[in-house]
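Removed: one protein chain of the complex. Kept in place: all other protein chains.
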Amino acid sequence: MPEITLSQAVNQAIAEEMRRDETVFLIGEDVAEAGTPFKVTSGLVEEFSTDRIIDTPISEPGFMGLAVGAAMTGSRPIVDLMFGDFLFLVMDQLCNQAAKIHYMSGGKLNVPLVLRTNLGATRRSAAQHSQSLHALVAHIPGLKVAMPSSAYEAKGLLKTAIRDDNPVVIFEDKLMYQDKAFVPEEEYRLPFGKAAILREGTDVTLIGTSSMRQVCEKAALLLEQDGINAEVIDPRTLVPLDESTILDSVKRTSRAIVVDEGHQNFGTTAEIASRISEKAFYFLDAPVVRMGAMDVPIPFSPVLEDITVPTAEGVADKARKLVAGELIHAL
Amino acid sequence: MPEITLSQAVNQAIAEEMRRDETVFLIGEDVAEAGTPFKVTSGLVEEFSTDRIIDTPISEPGFMGLAVGAAMTGSRPIVDLMFGDFLFLVMDQLCNQAAKIHYMSGGKLNVPLVLRTNLGATRRSAAQHSQSLHALVAHIPGLKVAMPSSAYEAKGLLKTAIRDDNPVVIFEDKLMYQDKAFVPEEEYRLPFGKAAILREGTDVTLIGTSSMRQVCEKAALLLEQDGINAEVIDPRTLVPLDESTILDSVKRTSRAIVVDEGHQNFGTTAEIASRISEKAFYFLDAPVVRMGAMDVPIPFSPVLEDITVPTAEGVADKARKLVAGELIHAL
Amino acid sequence: MYTQMAKIRVFEDNANQLYLDAKMPGLTHMYSGEEAVAVGICEALKVTDKITSTHRGHGHCMAKGADFRQMFCELLGKVNGYCRGKGGSMHIADQTNGNLGANAIVGGSMGIATGSALRAKLQKSDDVTVCFFGDGATAQGLMYEVMNMAALWKLPVIYACENNGYSEYTSTDEIAAGEILERARAFGIEAFSVDGQDVIAVNRLASELVEKARKGKGPFFIELMTYRYHGHHVGDINRTYYRSKEEETEWKKNRDPIEILGTFLKTEGIANDDELRELYLKVRSEASEAVDYAINADYPDISEVDMHVFQEG
Partner (left out) sequence: MYTQMAKIRVFEDNANQLYLDAKMPGLTHMYSGEEAVAVGICEALKVTDKITSTHRGHGHCMAKGADFRQMFCELLGKVNGYCRGKGGSMHIADQTNGNLGANAIVGGSMGIATGSALRAKLQKSDDVTVCFFGDGATAQGLMYEVMNMAALWKLPVIYACENNGYSEYTSTDEIAAGEILERARAFGIEAFSVDGQDVIAVNRLASELVEKARKGKGPFFIELMTYRYHGHHVGDINRTYYRSKEEETEWKKNRDPIEILGTFLKTEGIANDDELRELYLKVRSEASEAVDYAINADYPDISEVDMHVFQEG
């Protein structure tokens, strides 16, 4: 199996699906010759020409709307939204239109499109280029939400997304584009709604998507040194969410920490933690711990930015306390 | 104390604050002569003229942006967003700009504006005019979120919002505009972050904002007939959230149901339920129950629409099972 | 075209009555008075051509070929409606005839229409998409974003601005600075104005532009001057604070699109009074039959509530 970067994995997924299906096209800002600022789509325009790799003006609501209309009438657009923070600009087209059209038409119309965007702080890009906004789209019925955590997931989930008949939002981690992983040479797709158990353990379940999967894995290594055996789960998609894999794990370990790079308040850790607390209630030895990003706009200054996001050390620390029974809130 | 409608309460709050403070103005679609489709602002233009009660073109992102700029430079705008569903159109100006400017400027600029909008289904208005989207804004640091549940709250919270130096989003329930409540004649304001205990009880805590407060109160009456004593809490503001009143109550009752008209998945019930589960862990006799709206776009057909939203009967039913110990998920 | 216009008028009369009789859930926006716009344009289209519609969408739907029964069923939230009762008046869509749907977000369909045209171009299909919207919708920034792309990429889309003088309770000159046609022209889009009460004029212009667009000469922009007879929606009864009774009477009496066409047909000797009356009566009885059908039709089973959130497969 060759080792490739997440960026290459995304590029391959797009190229393979575009070769297979003529109705797939890519649309966004500077996706053609420039290959996006992250160089993720470099080279595609040479193979598929500007007919199918379409550079747009800086009109996010506009090209998102175009993608919805194209998808409703027989195309399968992949929209490239340069920064996840620009989601706020396309929310109407995404949430009022794309997400609802299948339902509002009683199942007669559908909107097979993929919105590729990204998340993640600590690139010193400040408050408007660093947000992790997956919780917002996960709240809207009619949207699927995929969160790849490595090149392997990125390719497999994106291919599934492109073939899905519904709008799918896929968040790549900006800091991970150059990270390598082994990716099969033969064709593969990863199913939505199927979590991966990346490491088995008995003492505590660590749950994290995207960037936070690595944080959980590193925390598990740190915990190993203390003789604590952590299980690490990556749900891979938030919608649909693989509740049963998570619950099965927590029923075995009796403890869980849910880690996320989105803001903690009203974010995804709340959903996952509350499902565990409800549905594995009698199995829990301690409260489920939530670790989201701080509830502050992302600051520019590195000394501040770095403390807003959960770290492996932070997770390990909480896990130790959890296992030691020290995380009980005052009576 | 006179009894007035929620609509009158909002009208009074705006008028009183505009009389007190010259920098306050109201801006939105058809707010002047027409007084909004809900007739909430009727009569204001006669007193304050079109200089301060400003009709706009149908440009939600645009007038939201204008309000941000006016607020940054010395005005205190109240933005009237005709339907909560149009939040998707103003998200960039609200979440990328208004919410972050105070922080990004290191505290030097600030954005004292109020975004008044609404929520609520069962008006047969279908998927794009029926959403309850408060969870989305509650997730964004820098925004306060108020959820009045009666005329009394509507007036008191709106007056507080107008005097707040930060952007505040306030959701009124469309179905409640004609509901009456006793409202003091003398000036009063309701503090943010202070929940109301509307009914004391010992067996179960029912928590609901806005439209769901009434649902909880009605459920409590139903439960009374079965000898179940429910406590009803209305948090009034989601950001800031009065965690301690909620926790204190649940510690006494040992059981909680969190009810909300927003979609359940990744919604506000998750945040409140997971905080209870975490911070009152050892006091819980049963899992915290979440009852949000169904995770479907709001259907038009009345027979379908009515079952998407939690009802008093539904809440009472769950509460009975909870108290009877029947809500334990399969082992 | 006469029959089509009559069908719309009659549909709206019935819808209004259903509302007054409290038989229709929610409220709705009447197209009466604007029939020549939808009919003049849609008669220039093939069944494979697409349209996007608005909150005031019954006329577009009907003109593009929909039938009474499924439309009334949709308005009443019945399972036999175009959208199985899930969309209602503001989301009525009829994909078999290329109606991509009404839209309750003002301006919300402008991206959809332009995207449909992009798809046509990419797939080398020769269909044209018409985007209907009101004068009020010209205040939505989305319009300028998509017109820019349509112009850059020469997309087969026609923007049809139904200028009925008002958006809700506000007259157009209070909310639109400058010139609407100039706004399209500034993006290099050819733009035309036409009397929206004259179905023949509308159809002539539309036919010409549709064929040009089909050959890759698009996009185009048309402003159609028209008038809505009813209030903004069925509940908007007291309108004098924003428009005068005289104005309403003037349009209804002297600029009614159905009468204008009727007079033309009679003058040209194509039809006489009796024929037109009969035609109208036929449409009426079809409509009443459909109303009865819809009233007696079933609501969707409640198990449908969580169907169609996602397309399976």
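Just so it is clear, A, B and C label the chains in written order, and each chain counts residues from 1 on its own.
Definition applied: a residue touches a chain if its C-beta (ideal position, glycine included) is under 8 Å from a C-beta of that chain, and two chains touch if they have at least 3 such contacts.
Source: prediction; values computed, not measured.
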Check: shown chains touched by the absent chain are A, B, C
Of B:T5, B:S59, B:T245 or B:Q264, the one touching the omitted chain in the full complex
B:S59
Listed residues B:S105, B:Q178 or B:S244, member touching the removed chain
B:S105
Kindly state which of the options C:A186, C:A201, C:L279 or C:I295 is in contact with the chain not pictured.
C:A186
Counting contacts across the full complex, list the positions on subunit A that touch the omitted chain.
29-30, 33-34, 37, 55-59, 61-62, 85-86, 89, 123-129, 294-297, 299-304, 307-308
Residues of subunit C (touch criterion as defined above) contacting the omitted chain:
139-145, 147-149, 151-152, 174-179, 182-183, 185-189
Under the stated touch rule, tell me which residues of subunit B contact the chain that is not displayed.
23, 25, 51-52, 56-57, 59, 61-75, 77, 92-93, 96-97, 101-110, 112, 141-142, 144, 165-166
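Keep in mind that, in the parts below, only the chains that are shown with their structure count from here on.
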When centres are defined as mean Cα positions, the distance from subunit B to subunit C in whole Å is 36
Roughly how many whole angstrom separate the Cα centroids of subunit A and subunit B?
29
Give me the residues of subunit C that touch two or more other chains.
83-87, 91, 103, 105, 108, 141, 309
Residues of subunit A that touch two or more other chains sit at 92, 96, 103-104, 141-142
